[in-house]
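Let me give you the structure first, and then I'll get to my questions.
All protein chains of the complex are present and in place, except for one that has been dropped.
Should a chain be cited, it is by its letter among A, B, C and D, assigned in written order, with residues numbered from 1 in that chain.
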Amino acid sequence: MRYFLRKLLQLVIVVFAVTFTVSLALGAIPYAEERIIAAKGSGAINEEEKNKLLDSLNLREPTLVQYGYFVGDLVTLDWGVTLNGNQPISTSISDGLGISLRLMIYGQLVALLIAIPAAVFAAYRSGGLFDRFSTTVSFGFISTPNYVLATILGLLFTVRWKLFPAISTDVGFFEAPWDHFRNFFLPTIVLALPLAGAYMRLLRSDLVNTLQSDFITTARAKGVSTPRILFGHALRPSLFSLVTAAAVNVGALVGGSVVVETAFNLNGLGRRTVLGIFASEFRLVQITVVILALVYVITNFLVDILYGFLDPRVRVGRLG
Amino acid sequence: MSTLQTAVRRETGTLLEIEDLATHFATPGGVVRAVDGVTFSLDHGQRLGIVGESGCGKTILSRSIMGLLPRRNVIRKGSVLFEGTELTTMSLKDRQKIWGAEMAMIFQDPMTSLNPVMKIGKQLAEPLRIHLGSTRENAQEIVLKLLQDVGIPEPEKRLEQYAHELSGGMRQRIMIAMALACGPSVLFADEPTTALDVTVQAQILDLIEDQCREREMALVLVTHDLGVVAGHTDQIIVMYAGKIVEIAPTATLFSKMKMPYTEALFQSIPKLADPSHTRLTTIGGRPPNLVAPPDGCSFSPRCPYATDTCTKVEPELQQAEPGHLFACHYPVGSDRWNEVQVSLGRRSGGH
Amino acid sequence: MAGTGHAHLRGDALLSVRDLVVEFPVGRTGLKVNAVSGISFDAQKGETLGVVGESGCGKSTTGRAIMQIPRPKSGEVTFDGQDLMQADTETIRRLRTNIQMIFQDPISSLNPRRSVRDIVLEPLNIWKVGTKEERLARVNKVLEDVGIDPAVAADRRPYQFSGGQCQRISIARALVLEPKMIICDEPVSALDVSVQAQVLNLLEDLKRDYSLTLMFIAHDLAVVKNISDRVAVMYLGKMCEIAPSDDLYRAPAHHYTNVLLSSIPVADPTVTVATQRVQGEPPSPVLPPAGCRFNPRCPAATDRCRTEEPEIREVAPNHFVACHHPIHGGEAPVSVRSTGS
Amino acid sequence: GGDNGGGGESADTVAAAETTAPTETTDIIDPMTAVTPGGTLTMGIEAETSSPWRPSEMVCAISCHMVARTVYDSLMIIGGDNSPVPYLASGMEPNEDYTVWRITARAGVKFHDGTDFDGAAIAENIGRHKTALLTGTAIKTVTDISVDSSDPMTAIVTVEKPWATFPWYLTGQIGYMASPTWLLASDTDEALRAQPVGTGPFVYSDYKPNEYYTGTKNANYWNAPFPYLDEITLIPIADSLKRRDALKAGDVDVVHTTNGEVINEFRSGLDGFSSVEITNNAETGYTLLHVTQEGSPLNDRRIRCALANATDNDIINEVVSFGVNELANGPFSPGQVGNLEDSGYPLVQDMAKAQALIAEYKAENPGELKISLATTNDATNLVVAQYQKDFYEEAGIDEVTIDQIDQGQYIVTALLGNFQVFQWRNHGGVDLDQQYIWWHSSSALDIGSLALNFGRIKDPKLDELLDANRATVDPAEKKQIAEDVNRLFATECYNLWGAYTTWLIAFKSGVMGLDAANLTTPEGARAVEGAGIAGSFFPHTIWRQQ
Partner (left out) sequence: MFSAVGASFLPYVNHSCDQFENENLCTTHVETNPLLAERPPSWALFSETTRPIVGDAPERFGLFGTDTNGYDLFSRTMFGARNSLLIGALSILFGILIGGILGLVAGYMGKRVDKVIDTIMNIFLAFPALLLAIFIVGFFDSSTTTEAKSRSIAPIVIALVILSIPPIARLVRANTIVFAQREFVLAARGLGAKNGRIIVREILPNVMPAMVTFAITGMAILVVAEGALAYLGLSVTAPTPTWGAMIFGGQTKLETAWWISIMPSIILFVTVLAINLLGDALSEKFRIREAIG
C-alpha cells in the first residue's frame, strides 16, 4: 500500500515536471509568436488582431500564469482547435493515438512472436549455428534504418507483388478485418523487425543465464522434456529485461513511430507531432507530450505490477 | 512405474554398475579431468556415501551416472549399467524417461534448486504428470501424501506457495518430496544439507534415511562432511582428484581407514569430545589441479608419507579386506606410515 | 528463552553490549524483522567469545551492530571504555578500526578486481599510516603471518586463490591495522573441513601473536567449541545461554542448546546420536512468539514459557541461562545448583 | 522548399496547352455525348493544405486548390483565350479608370446549405480577405466593398488606385465563394471551419487532416451536367515516389507530380496507366537572395551575379529532376507574358566570370567572404544545396554554410527575412500583377517583420514597372513591361533562376476528362488547359469509363 502511494507520488512529480517543462518550453522556441501568426494564416495581419490572437493563447502572461492556464486547460479538456483550424486538438490526438496504439501493439506482438522463439532456440544452443545466425540477423535488423526497410519492403510488396496497399488507410478492425490486416501489415513488420532484433538479444542473454541455474538442472533431473524446460521453466524468470525494454518502448513507439507512419501515410501520433512542430502547432505538441508522458508513467506503473506476476518474489519486495 | 512394481524388481542384485567412468571438460585452460576412471557398483536399497574435498568431482560423478551433464565440451568415457541397461549411449528422450522416474536427484541449495516463479504444487506434480500421466486431481492427491510423508505442516497451503515463502528446511523437504514422487529406485543427494542449519540438517538426514528404508530406495549421498555420511550410509567412497582413493563399508572406513588422505580428512574435523583449543591436524598444500594432475598418486604432493614411488607410480586400488579397497603405496599401518608418525611425534589415530 | 537481564555481565570487559536491539523493515510491507531483540553480553580482553545459533537468529546482525553498520535501534555498546552508540560518525569511523570483521564467504568479502596487495594495503591507505614503504613492509609481514607468500601472491587477484587462501587474505586485511578485536562471522562455514582446520589453527595463533579478542560466530558447535573460551547461544534475536565452552558442552542448561548439540553429526558411525530432535519450523522473526521465543518448539515448554519472558540467571558458576525450566533442574527462580550428571 | 505556397493569386494565365502523353491522351471530348456519369475517384495530392477551409485563411498551394475546387467555385476562371471569364459571377465590370468594380452574382445559385448566393455573399467573402496575412496583402488597395443598393445581386469593390488586372485575382483564392451563413457560424464554432460550404460541384462529406478529404456529387450543381463523378476523395501523400507507388498499387486513381524520376517513368509508358504533362503557367524553381540586408555581400550586384554565373543548373536539373525540366532564364515560363528567349541571365555556367566578379569584389572588400544558405531537411533540397555550396566556393566565396531548418521555421524565416540565400519555388501565375506583392517595395518590410517580399527587393525601377502594369489592360504595353521586368531581374540578379517546373498528371487508364478545357461556362466559354494553376485540373469534368 505504502509502496503504491510512493509510486503514485512519483507519478505526480513526473507529470508535474513534464507539464511544467512543456509549458515553459514554448518560451524557448525562437520566433514562436511569429510562427504562430504565420501558421494561423489570417486574422492576424494587423497589430490588433495579432495581439488578440496572442492574448487568447496566454502567450504574454508570466510563466507561472501560463502554466496555470495550461494545466487548467489540460484538466478541463479544453484543448481548443489546431491553429490552422482543421480539427479540435482532442480529436487529432485521439485519432492519432488510436492509430499509434494499434501500430505499437501489433509491432510489439509481432516482435515478441519473432523474438521469443528465436531467442529461446538461440539460447538453448548458445554458441551454435542458429545462435550466430540469429545474432547477425538481429544486428542487421537493428542497424537497418526504418525508412530503408520501409522502402525496400514497399517496393517488393506493394508495387511488384501488389499484396498490400502502398499507403495505409486507417480501416477499423471490426469494420473490415481483412482490409485492416492488409493496411497494417507492412507498417507493423517494419516496426517489428528492429524491435525483434533488440528483444532477441536481450532475451537470449537472460535465458542463457537462467539455463545455467540450479532449478533448470532440477527440472532436467525430473525428466522434464526440453521444450517444456525452455518454455515452461526458463522463459518466465528470464523475461525481466525484455518486459522492461518492451515497457519503455510502449511510450517510445506510441510517440516515436514517425518514420513508419510517414512511410505508410498513416497519420499516427508521432507523425502528427512532427508535422505539428513543422506547422508550429505548439499546443498540439505540448499536449501530445503530456499524453505520452502519461502513457509512459502508466505503463511503468503497470509493468511494476507485471513484475510481481513474473516473479512472485517481487511482490514482497525481496528484489527491492 | 508403481511403487509395487519397483519393490518386486528390487528383490536382488545390483542396481547400478559403473565401469571406468570418466568425465572430462574441454575448457579454454585445458581438459579438466573432473571424474577420471571410476568403477563401483550399487545394490538395490544400498546407501552409499561419497566424500571428498571440494572440487574433487563428487557432483560431476553423480551427474555423470545420471547422464545429466552439460551438452557442450564434455568428454565422456566408460559405462553405466542401470538394471543392466547401458545409460551412456541412451538417447536424450529415453534418459528423460528415466530421470525423475527411476533415478532422482536433490541438490545442495534448495533455494536455487526450486523454480522461483512456479508454485510448489505445480513443481511437485510435474514428475507425476510427465512419468505417470496423472491427471491434475490425481497428482494433487499424491503430492499431498508426499508432503505429509516428508513432514511438511499444512500441505494444502504449501501447494499454492512459492519457494521463497518457505524456510530452507521446508524447501529441502519439498525437493525430497519431488524426488520421491515417482518412486525412483535410486536417489542422488548432492550435499543436501550443506546450506542448512545443524538442527535442520539432522531432520533432513533423518528424513532421507527414513524414506530410503520405507521405499527400499538406494541412496547416493554426496557430501564433504564425514559426520553426515557416518550415520546415514552403508558404504563410503572417498574421492580425491576425480578418482576413488578408498571405498569401504561405513563402519570399516571409520575404524580401519587405509588411505592417508582419509585419515587426514578425519583428523581435521574438530570433535565435540575434545576440549577447547585442541590443535587440529591439517592437510598442507593445495588441492590438485585437475587440468594437469600430478604424476603418480595425486595426493602425493600433500602426503606426509609420500616417497619417490608415490610421485612416480600411480597406486592401483587394492583390497584390504572384502569390500574395502584403497589406492595407496603406504597405507595407514604400513611401516612407512609408522616411521613418519614417530618422526612427527604422533601416534596413530590422530592426536 | 528470550534472555533479558544482565546477570552475566562483568565489569572488566573490553566490549560490553547491553540490550542491543536491531530491526529491519520488511520489503514494502511496513512490517519489521526483529533481528536482534535486546541482547546483552561482553567479552574480556584476550577472550574468545563464541556465538552459535541457527540461521537467521541474528548472529551476523549482532556483529555488525557492534561496528554500527547499521546503527542499532537501541541499546548500549561500549568498547574499550567508549560508548559507540553515542559517538558521532567520524569517531565511529575511527573506532571501527579497532574492531575488524571477517566474513563467511571468503570470495564475496574480497573485491575480485583488486590485487591482494591492494586489498591488504587499503586500510593503511585509508588511514595514511606511515610512508609507502612502511605500508608495504607491513602488508608483507601480515601476509606472511597468515601464511601467504607475499612475493608470489601480492599481485594476484582473489579469484586465483582457493577459498582457504582467500580467507587468510581477508584475515590479513583485518589484522593489518592491528585491531584490538576481530569479529569473525562464520569464517569457516564455507570451507572444506581440511581448510577449516587450517583457518581455525591460524586464528588461534594470531590471537596469541596479536593479543586479540575474538568474537567467533558460527553455527557448528564443534567448531565453536574448539576455538572459544566462552560460548553464547542465540535463538531468534535473543540470548539463551552463555557459559565457558567446556561447561556448556558438558552440561547444556537450555533446551535449545541441547537440541543443537544433539543435531551435530558425529563422524563416527559407532556413536548413536541422541535422538533429541527439534520440533517444527523456526518461527519468523517478523512475528516472534510471545514469552520465551523457543517455547513453540521446546519439549519442556509450559504455560509460563508462553507468557513470561525468562530472565538470564546463573545456573552454575559462570554458566548463565535464560530459561524457566533449565535442563539440569532448577525451576526459576530457584537457587543455582551444580550440574552433577 | 517544395511548393511553399504563394497564395491563391498565383492563379492563372493563358498559355498554349502543351500536353504530351505518349500512350493515351485525353482528347477534348464533347461532354454531352461520350461521357458516362457516376463512379468514384481517389486522387493522391502532394500536400495537405494544412489550413482551415475558409477561403480567407487558406495558405493555398496546388493541392489546396485541388480540394477547394471541389467545394467552391471561383467568381472568374481563366478562359481558353487566356483572359478571365466570369464563372460563378455572371459579370464583372470596371468603371472608366478601373477604380470601381461591379461584380454580379449568378442568379439562382444556392450554397450547399441551401442559402442563396448573392451580392452580399460576394461582399462578405472578399471583405474577409482584408485582414488575412497573405491575401490581405494582395488586396491591400481595396478601400471599400459593398452591395449595390439597387441590385442585391451585385457587389461593388472600390480600389485606391486604378487596378485593371483585378479580375485575375478573382480566378483564385479570393474568388472562392463560401456560404456567409457558414462563415458566420464558424466564427464561433471552430469545429465547423473544417466543414466547408460552397457552391461547388461536390458537397463536403468527410475530412481528416492529412488523411483524406471526400466530397459527394452536388446533385443541384448550377452548371449541369457537371460534375460527372458521384464522389471524389483526395488523399495527401507527401512523397512523390510513394504517390506513384500508391497509383501503381491501385490505392489511388490519379496523382500529380513534379518528380523527374516519376515523370520519366511515365513518359516511357506504363501498362494500364496514362499521363498528361503540363508545362504552361508553371512555377519557376529559383533561389532567393536577400538583397538589402545590412552588411551582406549580397547587396552587391557583382556577388549576386557571380553566384548566378557560378551555378550549373544543367547538372542540378539532370541530377535532381532527371533532366525533365527546362532551365529558367527569368521568372516567366515559356508561354507566359514576359518570357524571353534571352533575358541576359546566364543560362550556362561561366565559372571564370564568376571568379572574376568575386575577385573584383574582394579587392574592394577585404576580409573573409561568407554566405549562409538556408534549406529544409528534404533530401533533394540538400543535394541542391550541396551543389550550390560547391559552385559558390569554387567561384571564390570563402565559406558557404548550409543552414538546415525545419519546414515550419523555413517559411517564417523567409517571411521574417532572416536569410541570405534561400531555396524557393513559386510564382506560377498568368499576369505580372500577380507578382506585385512578392516584388514591390511596399511589401518589403524590415527584417523581423512578416513580409511577402522575402528578399526585401527595394528597386524603384521595379516598383514603377509593377505599378504601370497594374493600371493597364493593353496587351502590348503589358508585354513590354513584363519583358522589362525580366531583363531587370537578369541584370540585377535578384534571384537565381533554376528551372521551370514540369507537372505530370498520371492516372489509371479509363479515367477521362482530366483536362480543364473540358469545363465550359453556361455562356459557352471553355476553361484554359491546365486550369491556370500548373498541376491542377477541374474536378468537374472527370469521368470514368465503365
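Brief remarks follow.
As a working rule, a contact is a pair of C-beta atoms (placed from the backbone, for glycine too) under 8 Å apart; a residue touches a chain by one contact, two chains touch by 3 or more.
These figures come from a predicted structure and were not determined experimentally.
Partner chains of the missing chain, restricted to those shown and counted over the full complex, are A, C, D.
Of the listed positions A:25, A:105 or A:171, the one in contact with the omitted chain in the full complex is A:25. Of A:81, A:97, A:242 or A:259, it is A:259 that touches the chain left out of the display.
Annotation: of C:62, C:109 or C:295, C:109 touches the absent chain (contact as defined above). Remark: the residues of chain C touching the chain excluded from display are 64, 67, 69, 93-94, 96-97, 99-101, 103-105, 107-114, 122-123, 126-127, 157, 159, 162, 170, 173-174, 177.
Residues 6, 10, 13-15, 17-18, 21, 25, 28-31, 135-136, 139-140, 142-148, 151-152, 155, 248, 251-252, 255-256, 258-259, 270, 273-274, 277, 285, 288-289, 292-293, 296-297, 300, 320 are the ones on chain A that touch the missing chain. Contact between chain D and the unshown chain involves residues 239, 241, 261, 290, 293, 296, 315, 318-320, 370-372, 376-377, 379-380, 382-383, 385-387, 389-390, 393-394, 399-406, 409, 412-413, 416, 418-420, 447.
Rule of thumb we're sticking to: only the chains that are shown with their structure count from here on.
Rounded to a whole number, the gap between the C-alpha centres of chain B and chain D is 91 angstrom.
Inter-chain spacing, taken between the CA centroids of chain A and chain C, is 54 Å.
Along chain B, no residue makes contact with two or more other chains. The set of chain A residues that touch two or more partner chains comprises 316, 318.
The residues of chain B lying in touch with chain A in their complex are 66, 68, 72, 92, 96-101, 104-105, 107, 109, 112-118, 126-127, 130-131, 162, 164-165, 175, 178-179.
Note for the complex: chain A touches chain D at residues 30-31, 34-35, 37-46, 49, 80-82, 84-88, 92, 95, 154-155, 158-159, 162, 164-167, 169-170, 262-263, 265, 267, 271-272, 275, 277-280.
Partner chain A is touched in their complex by these residues of chain D: 44, 50-52, 54, 56-59, 131-137, 190-191, 193-194, 207-212, 235, 237-239, 242, 245-246, 248-252, 406-409, 411-412, 415-416, 450.
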